[in-house]
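Heads up, one of the protein chains got dropped from this complex, but the rest are sitting where they should.
In order of appearance the chains are A, B and C, and numbering begins at 1 in each one.
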Amino acid sequence: MEEIDIERVEEVDLDDPVFVEGLPGVGHVGKLVAEHLVEERESTLVRRICTEHFPPQVTVDEDGVAELADAEIHAVETEGRDLLVLTGDHQANDNQGHYRVTNTFLDVAEEFDASELIALGGVPTGELIEEYAVVGAVSDADLKEDLEDAGVEFRAEEPAGGIVGTSGLLLGLGGRRGFEATCLMGETSGYLVDPKSSKAVLEILEDLLDLDVDFEALDERAEEMEEVVEQMQEMEQGPAPGEEDLRYIG
Amino acid sequence: MEEIDIERVEEVDLDDPVFVEGLPGVGHVGKLVAEHLVEERESTLVRRICTEHFPPQVTVDEDGVAELADAEIHAVETEGRDLLVLTGDHQANDNQGHYRVTNTFLDVAEEFDASELIALGGVPTGELIEEYAVVGAVSDADLKEDLEDAGVEFRAEEPAGGIVGTSGLLLGLGGRRGFEATCLMGETSGYLVDPKSSKAVLEILEDLLDLDVDFEALDERAEEMEEVVEQMQEMEQGPAPGEEDLRYIG
Amino acid sequence: MEEIDIERVEEVDLDDPVFVEGLPGVGHVGKLVAEHLVEERESTLVRRICTEHFPPQVTVDEDGVAELADAEIHAVETEGRDLLVLTGDHQANDNQGHYRVTNTFLDVAEEFDASELIALGGVPTGELIEEYAVVGAVSDADLKEDLEDAGVEFRAEEPAGGIVGTSGLLLGLGGRRGFEATCLMGETSGYLVDPKSSKAVLEILEDLLDLDVDFEALDERAEEMEEVVEQMQEMEQGPAPGEEDLRYIG
Partner (left out) sequence: MEEIDIERVEEVDLDDPVFVEGLPGVGHVGKLVAEHLVEERESTLVRRICTEHFPPQVTVDEDGVAELADAEIHAVETEGRDLLVLTGDHQANDNQGHYRVTNTFLDVAEEFDASELIALGGVPTGELIEEYAVVGAVSDADLKEDLEDAGVEFRAEEPAGGIVGTSGLLLGLGGRRGFEATCLMGETSGYLVDPKSSKAVLEILEDLLDLDVDFEALDERAEEMEEVVEQMQEMEQGPAPGEEDLRYIG
């Protein structure tokens, strides 16, 4: 195996595709969006990337079959723009790996003649959220107008700590290599997997890419998470008075 | 010294050998099995692997002679299949090293025309165990039937955290290189070295590889561990009443 | 991208320039001085250095535009000596990177025929400071006389822990490559960003390099920091009696 290994799973013809990244990160906002696009749509796995910069690990699927840690790039057909969607369970676990693996992702984007990149992620607010804003950052100021029209907010010097990991480098390295690169970050508390934040990001994507997305699966997931949150709150507060009585009786 | 150094200690002719790995890990389940096979059988050290991905360390033997950190591959003759057994005291201590050292192990397996790999390990349950199940994972679904016949359990998406380290990569990298790779994981509490779990794994191997194993040494080791556990439990509970009395008197 | 990438932003002619380094460190003393020189003077960004030894990160500017982690070298014209000033938000985050990136900085210095290096930093005293001494270290004892004349103190075997990071290596590697290298370290408590210590260092530089510096921006920054310190002290001590009364009434 090379340091970074690109497996050419399938060849497809795409028309000016947009490269969309959704790897694990804050609130798993980006990952949920990317997986939703891949699962809801006609999609084809085109490239698998394995690398010694990922953890030395396999996951076991429902049949007991092991699969090496990887990142996957899927071709997704939509009624709007063609998409190349990057998903996976891992980011590189060292700094050099982050740079090198992101450059490999950009190589694949170039190979498919994608000139636009959209990196998806979450931006932590530290508190529970009612209205899910989507914050943007770009490789070039000219990209902002269309994004603002679609409802993306731009805030000076935010996020304050910068954008770290693959999403940040897709902007930074992608911009240097001539891609039009955007990062869309859904606001999220930062404490939990957040399908509602993912939905806010997906609504922006719908507009930007002329998609028509079915949100049902994402709504279901959001309801599940709400139940989890409720259970956690109950556990913290202890049993309600009525429940306590029942226990004494039973 | 190269980054990874293969010392060709001895040349032997093996007939379609099975490559069996047992390096340190959860409950040292795999390591105990591999060492038991090497010690109970006619075995020959054929390859030593030293690498800068192992700790910078020597161990001192009973004569005061130092030996560089290594992994050892032994040819083991049995009444059933020929075996190549990988043992040692170390796993690589960085991610890149894990990938590179495992690929070296696969190179050795290939050199001896081994087409089947069995990685041995433990799966932690977090509680004391009465019945020691052996859980399996494979590189290819076709391998499952024989394993299930031998008593191996397959559980959807377990272990939940995947399989990490050499065992995981032997499945992941081995499968990609065309080996038929299996991982056998004995259930174990995860808190202690567990010879009983090793015995459960070894009983499966007996069946799979037509071996006839003498369990005496392993049973003795299990008894020693049980005494250790009892002593620990006593220390936790404090002295029994009778003992306390004696102390007052004495 | 190479392991270390030098972007040649602009070509300029400099006359025997002095290479001045001010990267983040103790009290951000060096960084404040370097930024002050770049901002107060006619300056031109001549080189940008990006490297996989910096964090995998972009910062977002006030327009929402992302910029890849980098170090910047500016040509600065003064009434005295020409300067090449190195600034940035990062140091390498691994040891090998420190050595390699510093050697790249030295390559740039050589390219511009700079034969003198001045590394700027802070030296922590652990207590609040009234008189801000500037402590020096050199690659060659012959350099000391001029520095002592300018008010730099030399103290045997100080700082006791040596000089770590880019400043240290500019002395160590620079000296080996034949540069006349000096490190100027402003005393600072070590707990806070310290513009007063930066001013003390800058006053030395004024003398050494025949500069005429306007300290206004640095003085303002020092006043801001003093307000921050006062607020912190008040928060620690709780409200003063009068304020407490007001609160009861309000």
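The definition used in the following text is that a residue touches a chain if its C-beta (ideal position, glycine included) is under 8 Å from a C-beta of that chain, and two chains touch if they have at least 3 such contacts.
Everything numeric in this text was worked out from a predicted model, so none of it was measured.
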Chains in view touching the one left out: B, C
Of B:Asp13, B:Glu42 or B:Glu62, the one touching the omitted chain in the full complex: B:Glu62
Which of C:Gly80, C:Pro124 or C:Gly175 contacts the chain that the document leaves out: C:Gly175
Residue, one of C:Glu3, C:Asp89, C:Glu158 or C:Asp207, that touches the chain absent here: C:Glu158
Touching residues on subunit B - with respect to the absent chain: 1, 3, 50, 52-69, 93-94
Residue numbers in subunit C that touch the chain omitted from display: 92, 95-96, 98-100, 102-103, 136-141, 144, 154-159, 162-166, 168-169, 171-173, 175-176, 181, 183
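Keep in mind that, in the parts below, only the chains that are shown with their structure count from here on.
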Topology of the chain contact graph, where touching chains are joined (line, ring, star, complete, other): line
Per-chain CA centroid nearest to the all-protein CA mean: A
Subunit A onto subunit B, rotation angle from CA fit, given as a multiple of 5 degrees: 90
Chain located farthest away, centre of subunit B as origin (C-alpha): C
Same-site or different-site touching of subunit A by its copy subunit C, using the half cut: different
Cα-centroid distance, subunit B relative to subunit C, in whole angstrom: 54
Centre distance in Å when subunit A and subunit C are each reduced to the mean of their C-alpha atoms: 38
